[in-house]
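Just one protein chain is left out here, and the rest sit where they should.
Chains: A and B, in written order; residue numbering restarts at 1 for each.
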Amino acid sequence: MTILQARELAIRFGGIKAVDGITFDVAEGEIFTIIGPNGAGKTTIFNLISRIYDASGGRLLFEGIDITRVPPHEIAGRGIARTFQNVELFEHATLLQNLLLGQHAHRQTRLWEELLFLPGVRSSERKIRRRVEEVIDFLDLQRYRDATVHDLPYGVRKIIELARALCTRPKLILLDEPSSGLNVEETEDLSFWIRDIRDDLGITVVMVEHDLSLVNDVSDRVMAVNSGRLLTIGSPATVQSHPDVVKAYLGG
Amino acid sequence: MAEFLQLFVNGLAVGCIYGLVALGFVLIYKAGEVVNFAQGELVMLGAFVAFTFVVQFGLNYWVGLALAIVVMATFGGLLEMIVVRRIIGQPQFSTVMLTIGFGVVMRSGAAMVWGPETRSLPTPFDAATFRFGGVVLSAVYLSILATTAILGLILFGFFRFSRIGIAMQAASQNQLAAYCMGIPVKRVLSGVWALSAAVATIAGVMLAPINLIDTNLGAVGLKAFAAAVIGGFGSIPGAVLGGILIGLIDLFSGVYLPQGFKDIASYIVLLIVLVVRPQGLFGSVGRKKV
Partner (left out) sequence: MRFIFKTRYDQDIGLFPHRGTVFWYSLLSVALVAAPFLIAPYYVGELSFLFIWSLAGLSLMVLAGYAGLISIGHAAFLGIGAYVHVYLIHRGVPFLPAMLSAGATAAAAGVVIGVPAIRMRGLYLAIATLAFSAIVQEVFVRWEALTGGSRGVAVPKPQFFGWSLEGEVGFYYLCLSVLVVCILAILNLLRASTGRAWIAIRDSEIAAQSMGVNLAGYKTLAFAVSAFLAGLAGALFAHKVGYLTPDIFTPILSIQLLMLVMVGGVGSIHGAIFGAIFLVLLPTVIALLRDYLPAGIAQQPALEPGIYGVILVLMVLLEPLGINGLWRKIKFFFWQFPMYKSATFKRQKTYMRTERLR
């Protein structure tokens, strides 16, 4: 079953066509990777899905519903989460607060209930905390729980990005260069986590990646783009031997 | 008709002064992304210092003016070196509080040194007036227009075409990168503050014949703020044009609108601009790339 569909997706910034008529489908439960040189429009595609940018053409469908014009803050509620290439965490808050915020889209308390901190709010807080603790266990973040994000090393912050995205209980997660800045061991951990996310949590993963060993390791299908246009979609091996991809991205 | 033209000319002159003060804001903002909430107080201090040289020491007007510019430029540079430099990299809230703080200190200091009485500054243009078909143009106003035009052009050219000007803009966008490019960031910043203080002094001296000099002269800062925003924070021609617009609004609302609107008409225009087109006339909109 297709969970995400892009039809002739396009956006232009002034005269530059950052994304120029890209069409692809993502099946539910697959790990779908987007590769391409820098400036190809990969992150722009993610920004279009997250509705940070408004598409100038084309359509986006999530679970069959058209989300091309949906307000950005409703995306999380519909089940799409994302991480950012340059880590966008809440720097002055603790890790716990960052993750608790991930649950925001699913909150059930109203303003006046919170003002009085009714028992319903308290039990709701406990429930949220329990969910967040599950994610913390999944990614081994226990020792950083009360640390302010500002002080933590880069590798840990990337993992917190992932954790926060998982806390939104998504059906589809967009990972933007998850392995950039991670060393070999951390990248290996990451490949296990990505597969666990798909296998144990049932979340579809769409990834932008440059690390081809990671791509080969985890991806079901790969899409190559260049200069905003689609080159090819297929299995990792097929795409990497495709002549256009080799010319544009992988080199002779 | 003649009355309309007269109002227009007066508004133009007052607006030029607002424009000059706004220029001071924009200079500092362009260089360090600091909004100097004490710019009005710099204007006031400049006027007082000029007054001291010209009236209390009895120097020639032009000599006194030049000395005042030098003194204030040094003051601006020192202010940057001693105070502002230490809060570089801190969140905006801190810099806002800092500039508000030393604005208050400057105003109190002026009140303590020069006392609460209003002073006046005689200019060499006092007597002369010109007539153009029913419109009276005093030499004072003409000098204001001329000075603003010249200064505006010089500064615009400076930032657009000279190496130092471009270096200043680079330093405001990413200091670390600017350092790596060999830009002497600290000296550049001090230079800009000195420049801005000098411009403020000129504005103060030109405002003196119109408003007289007292510690409230700094209130012009708020209107100039509005001017800088309307013109687009970060744009030099914008600051001048914004100032002229505010000057015109001031004068026309004083005559054509019911009483009491004169003071707030500019602020209402400011709010409208902020809602409809926050980047002002010439500013540019930026958006973080994620």
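Please note the rule applied: a contact is a pair of C-beta atoms (placed from the backbone, for glycine too) under 8 Å apart; a residue touches a chain by one contact, two chains touch by 3 or more.
For clarity, every value in this text was computed on a predicted model and none was experimentally measured.
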item	value
Contact partner of the left-out chain, one of A:Ser56, A:Gln97 or A:Thr187	A:Gln97
Sole contact to the chain not displayed, among A:Ala18, A:Ile35, A:Ala105 or A:Ile159	A:Ala105
Touching residues on subunit A - with respect to the absent chain	50, 52, 71-77, 81-82, 84, 88-93, 96-97, 100-105, 107, 109, 111, 114-117, 121-122, 125-126, 129-130, 164, 168
Footprint left on subunit B by the chain that the document does not show	32-33, 35, 83, 86-90, 92-94, 96-98, 100-109, 111-112, 172-176, 179, 215, 222, 225-226, 229, 233, 260, 263-264, 267-268, 270-271, 274-275, 278, 286-290
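Here, only the chains that are shown with their structure count from here on.
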item	value
Rounded Å distance between subunit A and subunit B, as computed from the means of their C-alpha atoms	48
